[in-house]
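Missing here is one protein chain; the remaining ones are kept as they sit in the complex.
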Amino acid sequence: MIAFWDTFLPRIFAASVITIELVVVSVPIGVALAIILGVARVYGNRPVSLVATSIVGIFRGFPAIVTLFIIFFALPDMGVYFSSFWSAVLGFVLVTGAYQSEYVRGSIQSVQTGQSLAAQALGMSKSQEVVHIILPQALRAALPGISNEIIYLILYSSLASYIGVEEIFGVARSFNSLAFRPIEIFLTAGLIYAAIATVCFAGFRMLERKLRIPGLEAAR
Amino acid sequence: MAAFVEFLPYIFSGVVWTIGLVAGGIGIGFVIGLFMAIGQIYGGGEIKAIIHAYVWFFRSMPLLVLLFLFYWGVFPAIGYKLDPLACSIIVLGLRSGAYQSQIFRGAMLSLGDTQLLAARALGMSELRGIFHIVLPQALRISLPGWSNEYATMIKDSAITFTLGVLEILTRTRYVVMATHEPLIPYFFAGGLFVVLTYAGSKIVNTVYERTKTPGLVGRL
Partner (left out) sequence: MVLKVEDLHKTYAGNKVLNGVSFEIDRGQIKVICGPSGSGKSTLLRCLNLLTHPDKGRVWLEQQEITGEVDDVNKVRQKIGFVFQDFNLFNHLTALKNVSIALEIVRKMKRDEARDLALKELRKVNLADDAHKFPAELSGGQKQRVAIARALAMNPVIMFYDEPTSALDPHLIGEVLDVMKKLAQEKLTSLVVTHEIGFARSVADEIMFMGDGKILERGPPNQIIENPKHEVVQQFFKRINELYRRNE
(Lines give C-alpha, C1' and ligand atoms only; values in the text may rest on other atoms or scores of the structure.)
Protein backbone atom coordinates (compact mmCIF):
# COMPACT_ATOMS: atom_id res chain seq x y z
CA MET A 1 0.00 0.00 0.00
CA ILE A 2 2.60 2.48 1.06
CA ALA A 3 4.86 1.52 -1.80
CA PHE A 4 2.33 3.12 -4.14
CA TRP A 5 2.74 6.58 -2.62
CA ASP A 6 6.52 6.11 -2.52
CA THR A 7 6.60 5.74 -6.27
CA PHE A 8 3.69 7.98 -7.15
CA LEU A 9 4.50 11.12 -5.23
CA PRO A 10 8.07 11.67 -6.49
CA ARG A 11 6.93 11.09 -10.04
CA ILE A 12 4.01 13.46 -9.77
CA PHE A 13 6.11 16.14 -8.12
CA ALA A 14 8.70 15.81 -10.86
CA ALA A 15 5.87 16.20 -13.33
CA SER A 16 4.72 19.30 -11.44
CA VAL A 17 8.05 20.87 -12.27
CA ILE A 18 7.39 20.25 -15.94
CA THR A 19 3.94 21.80 -15.64
CA ILE A 20 5.41 24.84 -13.91
CA GLU A 21 8.10 25.12 -16.58
CA LEU A 22 5.44 24.96 -19.24
CA VAL A 23 3.49 27.77 -17.61
CA VAL A 24 6.49 29.92 -16.76
CA VAL A 25 7.70 29.83 -20.35
CA SER A 26 4.30 30.28 -22.01
CA VAL A 27 3.02 33.14 -19.89
CA PRO A 28 5.54 35.92 -20.67
CA ILE A 29 5.53 35.13 -24.37
CA GLY A 30 1.74 34.89 -24.33
CA VAL A 31 1.40 38.26 -22.60
CA ALA A 32 3.79 39.82 -25.10
CA LEU A 33 1.76 38.39 -27.96
CA ALA A 34 -1.43 39.68 -26.35
CA ILE A 35 -0.03 43.20 -26.16
CA ILE A 36 1.13 43.06 -29.77
CA LEU A 37 -2.24 41.78 -30.96
CA GLY A 38 -4.18 44.27 -28.83
CA VAL A 39 -2.11 47.23 -30.04
CA ALA A 40 -2.32 45.98 -33.63
CA ARG A 41 -6.08 45.79 -33.47
CA VAL A 42 -6.50 49.27 -31.99
CA TYR A 43 -3.75 51.22 -33.74
CA GLY A 44 -2.89 49.16 -36.78
CA ASN A 45 -3.96 50.03 -40.30
CA ARG A 46 -6.55 47.88 -42.03
CA PRO A 47 -4.40 44.95 -43.17
CA VAL A 48 -2.50 44.75 -39.88
CA SER A 49 -5.65 45.00 -37.83
CA LEU A 50 -7.35 42.40 -40.00
CA VAL A 51 -4.52 39.92 -39.58
CA ALA A 52 -4.50 40.43 -35.83
CA THR A 53 -8.26 40.00 -35.60
CA SER A 54 -8.09 36.80 -37.63
CA ILE A 55 -5.38 35.35 -35.42
CA VAL A 56 -7.42 36.17 -32.34
CA GLY A 57 -10.55 34.71 -33.93
CA ILE A 58 -8.91 31.42 -34.85
CA PHE A 59 -7.15 30.74 -31.60
CA ARG A 60 -10.10 31.76 -29.48
CA GLY A 61 -12.46 29.77 -31.67
CA PHE A 62 -10.53 26.50 -31.88
CA PRO A 63 -10.51 24.35 -28.77
CA ALA A 64 -7.02 24.50 -27.29
CA ILE A 65 -6.57 20.76 -27.77
CA VAL A 66 -7.24 21.11 -31.50
CA THR A 67 -4.57 23.80 -31.73
CA LEU A 68 -2.14 21.52 -29.91
CA PHE A 69 -2.94 18.61 -32.23
CA ILE A 70 -2.43 20.76 -35.33
CA ILE A 71 0.95 21.97 -34.12
CA PHE A 72 2.17 18.57 -32.97
CA PHE A 73 0.62 16.24 -35.54
CA ALA A 74 -0.10 18.33 -38.61
CA LEU A 75 2.90 20.65 -38.87
CA PRO A 76 5.44 17.79 -39.28
CA ASP A 77 3.68 16.93 -42.55
CA MET A 78 4.72 20.37 -43.74
CA GLY A 79 8.25 19.89 -42.50
CA VAL A 80 7.91 21.84 -39.26
CA TYR A 81 8.90 19.80 -36.22
CA PHE A 82 8.50 20.90 -32.63
CA SER A 83 9.17 18.74 -29.61
CA SER A 84 6.27 17.91 -27.30
CA PHE A 85 7.24 20.60 -24.85
CA TRP A 86 7.74 23.33 -27.43
CA SER A 87 4.62 22.35 -29.33
CA ALA A 88 2.73 22.82 -26.10
CA VAL A 89 4.42 26.17 -25.46
CA LEU A 90 3.62 27.39 -28.95
CA GLY A 91 0.03 26.23 -28.66
CA PHE A 92 -0.52 27.82 -25.25
CA VAL A 93 1.17 31.04 -26.28
CA LEU A 94 -1.19 31.37 -29.23
CA VAL A 95 -4.30 30.48 -27.26
CA THR A 96 -3.62 32.54 -24.16
CA GLY A 97 -2.27 35.40 -26.26
CA ALA A 98 -5.50 35.46 -28.25
CA TYR A 99 -7.71 35.45 -25.16
CA GLN A 100 -5.62 37.99 -23.29
CA SER A 101 -5.53 40.33 -26.26
CA GLU A 102 -9.24 40.89 -25.82
CA TYR A 103 -8.60 42.30 -22.36
CA VAL A 104 -5.73 44.40 -23.66
CA ARG A 105 -7.80 45.73 -26.52
CA GLY A 106 -10.74 46.57 -24.27
CA SER A 107 -8.60 48.32 -21.71
CA ILE A 108 -6.73 50.36 -24.32
CA GLN A 109 -10.06 51.58 -25.60
CA SER A 110 -11.17 52.43 -22.09
CA VAL A 111 -8.31 54.87 -21.52
CA GLN A 112 -9.76 58.36 -21.75
CA THR A 113 -9.24 60.14 -25.06
CA GLY A 114 -8.07 63.18 -23.13
CA GLN A 115 -4.89 61.30 -22.21
CA SER A 116 -4.18 60.90 -25.88
CA LEU A 117 -4.89 64.55 -26.63
CA ALA A 118 -2.62 65.74 -23.86
CA ALA A 119 0.22 63.53 -25.08
CA GLN A 120 -0.16 64.83 -28.60
CA ALA A 121 -0.38 68.42 -27.42
CA LEU A 122 3.00 68.02 -25.73
CA GLY A 123 4.48 66.90 -29.03
CA MET A 124 4.73 63.17 -28.38
CA SER A 125 4.72 60.89 -31.41
CA LYS A 126 2.07 58.19 -31.64
CA SER A 127 4.41 55.45 -30.53
CA GLN A 128 5.65 57.53 -27.60
CA GLU A 129 2.08 58.19 -26.63
CA VAL A 130 1.13 54.51 -26.76
CA VAL A 131 4.22 53.25 -24.94
CA HIS A 132 4.47 55.86 -22.19
CA ILE A 133 0.92 57.02 -21.62
CA ILE A 134 -1.67 54.58 -22.96
CA LEU A 135 -0.17 51.15 -22.28
CA PRO A 136 0.89 51.79 -18.66
CA GLN A 137 -2.70 52.67 -17.86
CA ALA A 138 -4.29 50.03 -20.09
CA LEU A 139 -2.16 47.16 -18.82
CA ARG A 140 -2.93 47.99 -15.21
CA ALA A 141 -6.62 47.86 -16.08
CA ALA A 142 -6.21 44.61 -17.98
CA LEU A 143 -4.30 42.90 -15.20
CA PRO A 144 -7.28 41.18 -13.53
CA GLY A 145 -8.44 39.76 -16.86
CA ILE A 146 -4.94 38.72 -17.81
CA SER A 147 -4.27 36.99 -14.51
CA ASN A 148 -7.60 35.18 -14.89
CA GLU A 149 -6.48 33.83 -18.25
CA ILE A 150 -3.20 32.71 -16.78
CA ILE A 151 -5.02 30.70 -14.13
CA TYR A 152 -6.98 29.04 -16.93
CA LEU A 153 -3.70 28.32 -18.68
CA ILE A 154 -2.45 26.45 -15.64
CA LEU A 155 -5.52 24.23 -15.63
CA TYR A 156 -5.62 23.64 -19.38
CA SER A 157 -1.95 22.74 -19.43
CA SER A 158 -3.18 19.27 -18.56
CA LEU A 159 -4.06 18.88 -22.24
CA ALA A 160 -0.35 18.85 -23.04
CA SER A 161 -0.20 15.27 -21.82
CA TYR A 162 -1.95 14.26 -25.04
CA ILE A 163 0.93 15.48 -27.13
CA GLY A 164 3.52 13.71 -25.08
CA VAL A 165 4.47 16.14 -22.34
CA GLU A 166 5.33 14.40 -19.05
CA GLU A 167 3.24 16.72 -16.95
CA ILE A 168 0.98 16.16 -13.94
CA PHE A 169 -2.10 14.70 -15.61
CA GLY A 170 -0.08 12.50 -17.94
CA VAL A 171 1.72 10.93 -15.01
CA ALA A 172 -1.56 10.51 -13.14
CA ARG A 173 -3.09 8.77 -16.11
CA SER A 174 -0.22 6.30 -16.55
CA PHE A 175 -0.16 5.53 -12.85
CA ASN A 176 -3.87 4.90 -12.84
CA SER A 177 -3.67 2.38 -15.62
CA LEU A 178 -1.11 0.44 -13.59
CA ALA A 179 -2.10 0.90 -9.97
CA PHE A 180 -5.77 1.62 -10.52
CA ARG A 181 -6.46 3.85 -7.54
CA PRO A 182 -8.35 6.57 -9.43
CA ILE A 183 -9.69 8.60 -6.56
CA GLU A 184 -6.37 9.03 -4.78
CA ILE A 185 -4.45 9.57 -7.97
CA PHE A 186 -6.73 12.06 -9.67
CA LEU A 187 -7.59 13.88 -6.50
CA THR A 188 -3.89 14.36 -5.80
CA ALA A 189 -3.28 15.52 -9.34
CA GLY A 190 -6.21 17.93 -9.13
CA LEU A 191 -5.07 19.33 -5.81
CA ILE A 192 -1.59 19.99 -7.15
CA TYR A 193 -3.09 21.98 -10.02
CA ALA A 194 -5.28 23.80 -7.54
CA ALA A 195 -2.28 24.59 -5.38
CA ILE A 196 -0.29 26.00 -8.27
CA ALA A 197 -3.30 28.04 -9.35
CA THR A 198 -3.89 29.36 -5.85
CA VAL A 199 -0.28 30.45 -5.44
CA CYS A 200 -0.42 32.27 -8.76
CA PHE A 201 -3.70 33.88 -7.82
CA ALA A 202 -2.23 35.20 -4.61
CA GLY A 203 0.80 36.40 -6.52
CA PHE A 204 -1.36 38.35 -8.93
CA ARG A 205 -3.32 39.94 -6.12
CA MET A 206 -0.04 41.17 -4.69
CA LEU A 207 1.09 42.44 -8.06
CA GLU A 208 -2.16 44.30 -8.55
CA ARG A 209 -1.79 45.92 -5.17
CA LYS A 210 1.80 46.96 -5.88
CA LEU A 211 0.92 48.51 -9.19
CA ARG A 212 -2.15 50.29 -7.95
CA ILE A 213 -2.17 54.03 -8.63
CA PRO A 214 -4.34 55.95 -6.18
CA GLY A 215 -7.56 56.78 -7.92
CA LEU A 216 -6.69 55.26 -11.27
CA GLU A 217 -9.76 53.05 -11.23
CA ALA A 218 -11.94 56.00 -10.32
CA ALA A 219 -10.44 58.10 -13.08
CA ARG A 220 -11.68 55.72 -15.77
CA MET B 1 -7.69 14.77 -49.48
CA ALA B 2 -10.25 12.68 -51.32
CA ALA B 3 -10.17 10.15 -48.52
CA PHE B 4 -10.96 12.87 -46.04
CA VAL B 5 -13.99 14.13 -47.96
CA GLU B 6 -15.55 10.70 -47.59
CA PHE B 7 -15.29 11.03 -43.86
CA LEU B 8 -16.80 14.52 -43.66
CA PRO B 9 -20.31 13.30 -42.87
CA TYR B 10 -18.89 11.10 -40.15
CA ILE B 11 -17.21 14.03 -38.44
CA PHE B 12 -20.23 16.20 -39.02
CA SER B 13 -22.53 13.79 -37.25
CA GLY B 14 -20.47 14.47 -34.16
CA VAL B 15 -22.10 17.89 -34.04
CA VAL B 16 -25.25 16.38 -32.61
CA TRP B 17 -23.28 14.83 -29.76
CA THR B 18 -21.41 18.07 -29.16
CA ILE B 19 -24.65 19.99 -28.95
CA GLY B 20 -26.02 17.33 -26.64
CA LEU B 21 -23.03 17.66 -24.36
CA VAL B 22 -23.31 21.43 -24.31
CA ALA B 23 -27.07 21.50 -23.83
CA GLY B 24 -26.92 18.94 -21.07
CA GLY B 25 -23.97 20.59 -19.38
CA ILE B 26 -25.39 24.10 -19.49
CA GLY B 27 -28.82 22.84 -18.50
CA ILE B 28 -27.58 21.02 -15.41
CA GLY B 29 -25.26 23.91 -14.68
CA PHE B 30 -28.16 26.32 -14.88
CA VAL B 31 -30.20 24.58 -12.25
CA ILE B 32 -27.25 24.03 -9.94
CA GLY B 33 -25.92 27.54 -10.50
CA LEU B 34 -29.26 29.19 -9.84
CA PHE B 35 -29.82 27.45 -6.54
CA MET B 36 -26.25 28.00 -5.42
CA ALA B 37 -26.44 31.70 -6.26
CA ILE B 38 -29.61 32.08 -4.23
CA GLY B 39 -28.01 30.10 -1.46
CA GLN B 40 -24.91 32.24 -1.51
CA ILE B 41 -26.81 35.47 -1.23
CA TYR B 42 -29.74 34.57 0.95
CA GLY B 43 -28.46 31.52 2.78
CA GLY B 44 -26.91 31.11 6.18
CA GLY B 45 -23.25 30.65 7.11
CA GLU B 46 -22.96 26.87 6.63
CA ILE B 47 -24.74 26.92 3.30
CA LYS B 48 -22.43 29.69 2.13
CA ALA B 49 -19.38 27.69 3.22
CA ILE B 50 -20.49 24.54 1.40
CA ILE B 51 -21.22 26.46 -1.76
CA HIS B 52 -17.91 28.26 -1.50
CA ALA B 53 -16.10 24.91 -1.26
CA TYR B 54 -18.04 23.47 -4.18
CA VAL B 55 -17.27 26.44 -6.40
CA TRP B 56 -13.62 26.35 -5.41
CA PHE B 57 -13.35 22.62 -6.13
CA PHE B 58 -14.93 22.67 -9.56
CA ARG B 59 -13.09 25.80 -10.68
CA SER B 60 -9.65 24.87 -9.39
CA MET B 61 -9.44 21.43 -10.95
CA PRO B 62 -8.71 20.98 -14.64
CA LEU B 63 -11.69 19.59 -16.54
CA LEU B 64 -9.56 16.65 -17.62
CA VAL B 65 -8.87 15.70 -14.04
CA LEU B 66 -12.54 16.03 -13.11
CA LEU B 67 -13.62 13.84 -16.02
CA PHE B 68 -11.23 11.06 -15.10
CA LEU B 69 -11.86 11.43 -11.38
CA PHE B 70 -15.57 10.93 -11.83
CA TYR B 71 -15.54 8.40 -14.64
CA TRP B 72 -12.93 6.08 -13.21
CA GLY B 73 -13.27 6.90 -9.56
CA VAL B 74 -16.38 8.52 -8.13
CA PHE B 75 -19.15 6.92 -10.11
CA PRO B 76 -17.84 3.36 -9.85
CA ALA B 77 -17.25 3.96 -6.15
CA ILE B 78 -20.89 4.87 -5.55
CA GLY B 79 -22.01 2.00 -7.70
CA TYR B 80 -23.01 3.67 -10.96
CA LYS B 81 -21.63 2.29 -14.18
CA LEU B 82 -22.08 5.34 -16.37
CA ASP B 83 -21.34 5.51 -20.06
CA PRO B 84 -18.88 8.20 -21.17
CA LEU B 85 -21.56 10.50 -22.58
CA ALA B 86 -23.70 10.59 -19.46
CA CYS B 87 -20.69 10.96 -17.21
CA SER B 88 -19.33 13.79 -19.35
CA ILE B 89 -22.62 15.65 -19.31
CA ILE B 90 -22.84 15.35 -15.54
CA VAL B 91 -19.27 16.50 -14.95
CA LEU B 92 -19.66 19.38 -17.41
CA GLY B 93 -22.88 20.26 -15.66
CA LEU B 94 -21.43 20.16 -12.15
CA ARG B 95 -18.54 22.34 -13.29
CA SER B 96 -20.73 24.73 -15.23
CA GLY B 97 -22.92 25.08 -12.17
CA ALA B 98 -19.95 26.44 -10.28
CA TYR B 99 -19.29 29.07 -12.96
CA GLN B 100 -22.92 29.94 -13.56
CA SER B 101 -23.53 30.40 -9.85
CA GLN B 102 -21.00 33.22 -9.92
CA ILE B 103 -22.62 34.77 -12.96
CA PHE B 104 -26.05 34.74 -11.34
CA ARG B 105 -24.65 35.88 -8.03
CA GLY B 106 -23.01 38.86 -9.70
CA ALA B 107 -26.19 39.70 -11.55
CA MET B 108 -28.35 39.50 -8.47
CA LEU B 109 -25.92 41.53 -6.40
CA SER B 110 -25.83 44.21 -9.05
CA LEU B 111 -29.56 44.62 -8.66
CA GLY B 112 -29.10 45.51 -5.03
CA ASP B 113 -31.51 45.15 -2.16
CA THR B 114 -34.10 47.57 -3.40
CA GLN B 115 -35.91 45.21 -5.72
CA LEU B 116 -36.45 42.59 -3.08
CA LEU B 117 -37.38 45.19 -0.48
CA ALA B 118 -40.03 46.58 -2.79
CA ALA B 119 -41.40 43.10 -3.40
CA ARG B 120 -41.60 42.34 0.30
CA ALA B 121 -43.21 45.70 0.97
CA LEU B 122 -45.97 44.61 -1.38
CA GLY B 123 -46.50 41.58 0.82
CA MET B 124 -44.59 38.88 -1.07
CA SER B 125 -42.67 36.32 0.91
CA GLU B 126 -38.92 36.33 0.44
CA LEU B 127 -39.05 33.30 -1.83
CA ARG B 128 -41.81 34.69 -4.00
CA GLY B 129 -40.00 38.00 -4.20
CA ILE B 130 -36.83 36.31 -5.36
CA PHE B 131 -38.49 34.19 -7.96
CA HIS B 132 -40.88 36.69 -9.44
CA ILE B 133 -39.00 39.97 -9.17
CA VAL B 134 -35.28 39.53 -8.69
CA LEU B 135 -34.69 36.48 -10.85
CA PRO B 136 -36.20 37.62 -14.15
CA GLN B 137 -34.10 40.76 -14.10
CA ALA B 138 -31.00 38.93 -12.92
CA LEU B 139 -31.38 36.33 -15.64
CA ARG B 140 -31.39 38.94 -18.31
CA ILE B 141 -28.36 40.69 -16.86
CA SER B 142 -26.65 37.31 -16.87
CA LEU B 143 -27.05 36.84 -20.61
CA PRO B 144 -23.62 38.16 -21.56
CA GLY B 145 -21.99 35.91 -18.96
CA TRP B 146 -23.98 33.02 -20.38
CA SER B 147 -22.81 33.76 -23.86
CA ASN B 148 -19.32 33.40 -22.47
CA GLU B 149 -20.16 30.17 -20.66
CA TYR B 150 -21.66 28.73 -23.84
CA ALA B 151 -18.56 29.60 -25.87
CA THR B 152 -16.37 27.97 -23.23
CA MET B 153 -18.56 24.90 -22.99
CA ILE B 154 -18.48 24.29 -26.75
CA LYS B 155 -14.71 24.08 -26.61
CA ASP B 156 -14.61 22.14 -23.35
CA SER B 157 -16.90 19.52 -24.87
CA ALA B 158 -14.00 18.60 -27.14
CA ILE B 159 -12.04 17.45 -24.11
CA THR B 160 -14.49 14.60 -23.63
CA PHE B 161 -12.65 12.86 -26.45
CA THR B 162 -10.49 11.54 -23.65
CA LEU B 163 -13.40 9.42 -22.49
CA GLY B 164 -14.27 8.35 -26.00
CA VAL B 165 -17.49 10.31 -26.35
CA LEU B 166 -18.34 10.30 -30.06
CA GLU B 167 -18.37 14.07 -30.47
CA ILE B 168 -16.60 16.10 -33.16
CA LEU B 169 -13.04 15.73 -31.96
CA THR B 170 -13.17 12.00 -31.23
CA ARG B 171 -14.46 11.35 -34.72
CA THR B 172 -11.85 13.64 -36.21
CA ARG B 173 -9.13 11.69 -34.45
CA TYR B 174 -10.41 8.43 -35.88
CA VAL B 175 -10.42 9.98 -39.33
CA VAL B 176 -6.86 11.21 -38.85
CA MET B 177 -5.77 7.77 -37.74
CA ALA B 178 -7.40 6.23 -40.79
CA THR B 179 -6.22 8.70 -43.41
CA HIS B 180 -2.85 9.69 -41.89
CA GLU B 181 -3.68 13.24 -42.84
CA PRO B 182 -3.99 15.43 -39.77
CA LEU B 183 -4.04 18.95 -41.19
CA ILE B 184 -7.36 19.25 -42.98
CA PRO B 185 -9.45 17.18 -40.60
CA TYR B 186 -8.26 19.13 -37.54
CA PHE B 187 -8.78 22.45 -39.28
CA PHE B 188 -12.22 21.31 -40.31
CA ALA B 189 -13.01 20.30 -36.74
CA GLY B 190 -11.72 23.65 -35.49
CA GLY B 191 -13.88 25.40 -38.04
CA LEU B 192 -16.95 23.49 -36.87
CA PHE B 193 -16.33 24.66 -33.34
CA VAL B 194 -15.94 28.25 -34.51
CA VAL B 195 -19.23 28.08 -36.40
CA LEU B 196 -21.04 26.51 -33.45
CA THR B 197 -19.66 29.16 -31.11
CA TYR B 198 -20.61 31.99 -33.43
CA ALA B 199 -24.11 30.66 -34.07
CA GLY B 200 -24.79 30.21 -30.39
CA SER B 201 -23.49 33.65 -29.45
CA LYS B 202 -25.63 35.18 -32.14
CA ILE B 203 -28.70 33.53 -30.66
CA VAL B 204 -27.90 34.73 -27.15
CA ASN B 205 -27.27 38.24 -28.46
CA THR B 206 -30.62 38.29 -30.22
CA VAL B 207 -32.39 37.22 -27.06
CA TYR B 208 -30.50 39.93 -25.20
CA GLU B 209 -31.56 42.60 -27.66
CA ARG B 210 -35.15 41.42 -27.85
CA THR B 211 -35.61 41.44 -24.09
CA LYS B 212 -34.11 44.87 -23.63
CA THR B 213 -35.93 46.97 -21.07
CA PRO B 214 -34.96 50.64 -21.01
CA GLY B 215 -33.01 51.59 -17.97
CA LEU B 216 -32.10 48.11 -16.90
CA VAL B 217 -28.80 48.01 -18.76
CA GLY B 218 -27.53 51.00 -16.89
CA ARG B 219 -26.41 49.00 -13.90
CA LEU B 220 -23.96 46.88 -15.92
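We just call them A and B in the order they show up, numbering each chain from 1.
We adopt the following convention: a residue touches a chain if its C-beta (ideal position, glycine included) is under 8 Å from a C-beta of that chain, and two chains touch if they have at least 3 such contacts.
The model shown is predicted, which means the values in this text are computed figures rather than measured ones.
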Please identify which of the visible chains the hidden chain touches across the whole complex. A
Quick one: which of A:G106, A:P136 or A:G164 touches the chain that's been left out? A:P136
Given that one chain is not shown, which residue among A:Q109, A:Q128 or A:S177 touches it? A:Q128
Out of A:A118, A:L178 or A:A202, point to the residue that touches the absent chain in the complete complex. A:A118
Interface with the undisplayed chain - residues on chain A: 112, 114-115, 117-125, 128, 132-133, 136-137, 140, 213-216, 218-219
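Note that in this section only the chains that are shown with their structure count from here on.
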Residues of chain B touching chain A in their complex? 56, 60-66, 68-69, 72-74, 76-77, 154-156, 158-159, 161-162, 169, 173, 176, 181-183, 186-187, 189-190, 193-194, 197-198
In the complex, chain A touches chain B at residues 57-58, 61-67, 69-70, 73-74, 77-78, 155-159, 161-162, 169, 172-173, 176, 182-183, 186-187, 189-190, 193-194, 197-198
